[in-house]
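The complex appears here without one of its protein chains, the remainder shown in place.
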Amino acid sequence: MLRKLVKNHPIHNAYLGLGVIALVVLPWLVGVGGGNYWVRVLDFALLYIVLALGLNVVVGFAGLLDLGYIAFYALGAYSYALLASPHLPNHFEVIASAFPQGMHFSPWMVAIFSIILAALFGIVLGLPTLQLRGDYLAIVTLGFGEIIRIFMNNLDRPLNLTNGPKGITAIDPLQVFGITFTKPLDLGIIQIPGLYLVFYLFLILAVLVTIVCLHLQNSRIGRAWVAIREDEIAAKAMGINTRNMKLLAFAIGASFAGVAGVLFSAFQGFVSPESFTLWESIVVLAMVVLGGIGHIPGVILGAIVLAVFPEVLRGVAEPVQKMLFGHVIVDVEVIRQLIYGLALILIMLYRPGGIWQKRGDQ
Amino acid sequence: KSGDKAATVPADGIEVKIGHVAPLTGPIAHLGKDNENGARLALEEINKAGLTIDGKKVVLTLVPEDDAEDPKTATQVAQKLVDAKVVGVVGHLNSGTSIPASKIYSDAGITQVSPSSTNPDYTKQGFKTTYRLVATDAQQGPALGNYVANTLKAKTVAIIDDSTQYGKGLADEFEKTVKAAGLKVVTREASNNKATDFKAILTKVKGSKPDVIMYGGMDATGGPLAKQATELGIKAKIVGGDGMCTEKLIELAGEAVVNVTCSEAGKALSKMAQGADFQKRYKERFNSDVQIYAPFTYDAVYVLVDAMKRANSTDPAKILLAMPDTKMNGLIGNIAFDSKGDMKEGVITLYDFKDKKKTVLDVINM
Amino acid sequence: MSALLRVEDLRVAYGGINAVKGIDLHVNQGELVALIGANGAGKSSSLKAIAGLLTPTSGVIQFANQQTNGQPAYELARLGLGLVPEGRGVFKRMTILENLQMGAFLKSDAKAIDRKLEEVFYYFSRLKERLSQLAGTLSGGEQQMVAMGRAMMAEPKLLLLDEPSMGLSPIMVETIFDVVRNLSKNGMTILLVEQNARLALQMADRAYVMESGLITLTGPGSELLQDPRVRTAYLGE
Amino acid sequence: MDIFLQQIINGLVLGSIYALIALGYTMVYGVLGIINFAHGEVLMIGAMVSLSLLRLILGLTSGLPGWLTLLIVLPVAMAVCAGLSYWIERIAYRPLRNAPRLAPLISAIGMSILLQTVAMLIWSRNPMTYPQLLPSTPIELGSTGATITGKEIVIILVALAVMCGLLFLVEKTKLGRAMRATAEQTQIASLMGVNPNRVISITFMLGGALAGLAGVMIASNYGNVHFYMGFIPGLKAFTAAVLGGIGNLQGAMLGGLLLGLIESLGAGYIGELTGGVFGSNYQDIFAFLVLILVLVLRPTGLLGEKVSDRA
Partner (left out) sequence: MSAHLLLDVADVSKRFGGVRALDSVGLQVPHGAIVGLIGPNGAGKTTFFNVITGLYPADSGIFLFDGVSYFPESVSQVTKAGLARTFQNIRLFGEMSVLENVMVGCHCRSKAGLLGAIFRFPATRREEQQIQEKSLALLAYVGLSDYKDMQARNLSYGHQRRLEIARALATEPKLLALDEPAAGMNATEKLELRELLLRIRADGKTILLIEHDVSLVMGICDHLTVLDYGKVIASGKPSDVREHPEVIKAYLGQGAV
């Protein structure tokens, strides 16, 4: 899709231009129409797009059911939290004296570090699980996710590395090229609010990740992944080193999550193990499957839908009830949960292959 | 049904919104709802009595949100409340959500009063907007610890926590105190806040023969834990914090409850001047019992309204300016804040359950 | 003789692809009828539609004096229709014996089942040696025996065979065809899809030739054997 | 020594509970190959329904002995869960039978959210106590100092009985064969005259009834219930089923017991084993590490079949 757009063609260029303009003004439209809340929701939606695309590489392309994906997100988030907050200097003399100014690594450095770290962990997770299939793999990855979370939760003693369940506070905000993303950027004529800046930054990341995914999909590597998913033995017989290819899928998926984690932690300013529960992994998986597993535009759509939809429900559950019954008969959050659950079921029933599945896949 | 009785705003009045956030879904939804109910009760009373600020009739409305115990959701709903132009926020319930949200309230200059976040870090971030009505873990832990060391004269303790911010935080502070008092911590164990089976841990604890077992966790796990301890023939006293110091515990622990002593990071409902009355009104209005923190959210609303009155304005900025001077005699006792936003006069109350009734053992002023 | 199976204007489509484009055929009581055709002609699709595994897009299927199109396979099995599917379809995680017992699923007379088992072993002695081996570990030919045996257990009124000789050694092909011939001789009605056109035509009372979803030729087996079109297209001459 | 023995008992009891749930899980998995994420919630509903019924009975008479009350309540809870399971399958899984593999997983998750929310509506968000129906006074085991309660003995026995019953059903009966055949190749099974829809429905109802049984057992063992009570046991049971080899009944039993033992020995001894560096807070890690180790050595679980994947 994007690839075609990029090709030099006047009409395509026009579409591309329109798309870019639409995305650039989106936060303004949303912000003015719905408030910063919706811009924040969009910001998170973009992070989820990155996460979902990463998981899609593992589950969608290579067919490896991963229920512990959020662990890599956690790795990224904690990397930044530790390297750009007072936590370590506060608890370790050595570090405090090594960084008299406090630890303030730039998000970019940490992002690169996290890509490598997450990819390594992806491989570490991959190695023992190579022969596992389907649901056996699912449960092992689930275990891996829990292991990471439990470590985060407990590594506050004997040495206080992660501050345990209390989480890490006072994490440096995002800062790029001297722009701080918590403050509005004053361009003279116009002021861009921090949340909008975050939107643009996350958007750039999401677009990059999308392009990488598109390129991977239509490549020798992408084909090898799908072949493994379809029939591992036959894939081997085609000379595909299935071990390396699986590890590569894990590593790439993990590295996306790692970057997303860094941004998350910088955006949020606080991380704690609560953000990285099994439930989060399930939500990201649901995005992938609901959107259209293996199909990049579908996965993006799935991420947007599942990130935005609950928030829409938050807003409409009450007014709709009032309109229908004159007063609130069921608590808003109950309605919200009910509809959320129902929606998952109904979408699957009506579009088993996902909301936006590949052509010819019906 | 917690049906909605929002008074309609009269023509000459203005609507003022107060936000409330707690997890209304997920494992501790019952606590979240309890908090919301407390706030709602206060709000309805105030509306009924009529509130006039700066000559205008003010009708308060509650904007309740669910953060599902999730930090990210917490920031989203915080933003939502900010956008909705609430003048103050009661919440969040968990420290893990109060902290990330506090940044957003701080940026917007909106007062945040948490009824139940006990993590000391919450008020240490340097924000002018963060307040709380409970004692911190750093106060409650030592109180419990001193009780165990000085009153129970225990020599050895076993400590178990539920791996949450709260449970572990409290247990850590407790541990510090008892160690300083020269007690021996024979074993330190952890379960989790969704566990139902504690037999393995308790067996190990039993083997280390402690005089006292301290549990950092909530009643939903503390009750079964006490019960299973009895089933294993453990005789040691079990002490716990506010999380398990509920009426519900009597039900959840069954006979074993007589073995429990616990603390509340505030005044006892029964020791509150209006405690019994509050309980009655609450039950009438919501047809359920007070869980833990409803009195605190109730007071949190009053604290905000008090500030509003003193500022004689419904402008969040002015309310915020009036907050430090709060001096109120609330349901939970005397309310005044130190420079960080913590309670000046923290009160810790100790209870036990002789005859399966929650009875006050001691009141400790901090 | 009345037709046990009658198919009129049967059409089968997969999504947009028309696999069977309106065929008429019938099989009389006691007959052995062959259906031959090139790869992709639509033979398997036709059999699946007849057996109730596929819902035809249109057309009429009559079996045992009932209109059966659209009825699910398990109902048709009750009516006495059996299919040995292409690619065998044995239950790989069940033993040979259990596979055969599955064939007799609709029967409850233990003695009759045992008798039937012996009959199967008479034709396929190899199966008897390995009663408790998982069918998934059998060789291709052995699996075909299981599939045939399983179908025989049900004593169907009409047996549909989809390429029963596929993957069999010459000696086994003979065995299988002997079995088919015997079954037919003993009165079973059979519709046989077969790539080994020569053998099939030699054996069949009548035959149909299918090409790209249509029946293009029909007649007695011996006649079609002589037909030059058949000879070049299917007999490799 | 008494401690070790006690830990073994603890593990066996916990393991039997896991096994009980895992058996239902694994049987449904065996037939449909889907992870029925809603299984834990069916269990919860079973516990809740039985609680309501108990309240009713205890409100009418208070003279019945506990075990008798239990015997009245149990079948009802099991029947309700069987019915619920039946409808879950009809609504959320059947239409997805030919859908991509993960589609039913998501609808199962949706179902699980839905059931939790409904339970929250009906039975409130509060944890509730569950009456003590079976004897819970500790019985001393000789002079070892280890104890076990009557209800715990019941749980172990029930789990064993259920496994034997299911094994017989699946391995030795015609219905069992039909279940396995359907599991493997639905279409071919239907050629044999098996009505796959019926077989699957029956399997689900059985699984539901087992979940109901497990729900009542858990509730009466721990003495309290909560709308969230099904999720974690469901997950643990799934883990147990995988550990033993998913789809395999003995495997579910073995996996359950093993997981129970691992958890209890883990909680009891990690501290000593690691010289105090790690403690019971790492018991889940310990359990997962054992799981991973087992699966590395035996990729299809302890008793999982060697996949007869012929080329």
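Labels A, B, C and D are assigned to the chains in the order they are written; within every chain, residues are numbered from 1.
One rule holds in what follows: a contact is a pair of C-beta atoms (placed from the backbone, for glycine too) under 8 Å apart; a residue touches a chain by one contact, two chains touch by 3 or more.
Because the structure is predicted, anything quoted here is derived from the model rather than measured.
For the chain missing from the display, the contacting residue among C:141, C:156 or C:221 is C:141, taking the whole complex into account.
When the whole complex is considered, the residue among A:124, A:226, A:342 or A:355 that touches the unshown chain is A:226. Residue C:195 is the one among C:18, C:57, C:71 or C:195 that touches the chain not shown. Even with one chain removed from view, chain C keeps its contact list with that chain: residues 14, 17, 36-41, 44, 86-87, 126, 137-142, 144, 163, 166-174, 195-198, 232-237.
Residues of chain A that touch the chain left out of the display are 212, 215-216, 218-224, 226-227, 229-231, 233-242, 248, 252, 360-361.
In this section, only the chains that are shown with their structure count from here on.
As a whole-number value, the distance joining the C-alpha centres of chain A and chain B reads 33 Å. Rounded to a whole number, the gap between the C-alpha centres of chain A and chain C is 53 angstrom. Centres computed as Cα averages put chain B at a distance of 74 Å from chain C. Counting partner chains per residue, chain B has residues 25, 29, 163, 190 touching two or more of them.
Within chain A, the positions touching two or more other chains are listed as 153-154, 334, 337.
Taken pairwise by the contact criterion, the protein chains fit none of the simple patterns, being neither a path, a ring, a star nor fully connected. Within the complex formed with chain B, the chain D residues making contact are 3, 6-7, 10-11, 13-14, 17, 117, 120, 124-129, 132, 136-138, 147, 149, 218, 222-224, 226, 228-229, 231-233, 263-269, 271, 279-281, 283-284.
If you check the complex, the residues on chain D that touch chain A are 29, 35, 91-92, 95-96, 98-107, 109-118, 120-121, 235, 238-239, 242, 246, 277, 281-282, 284-285, 288-289, 291-292, 295-296, 299-301, 304, 307, 309, 311.
Those residues of chain A lying in contact with chain B across their complex are 34-37, 40-41, 44, 153-154, 156, 164-167, 169-170, 182, 264, 268-272, 274-275, 311, 314, 327-329, 331-334, 336-337.
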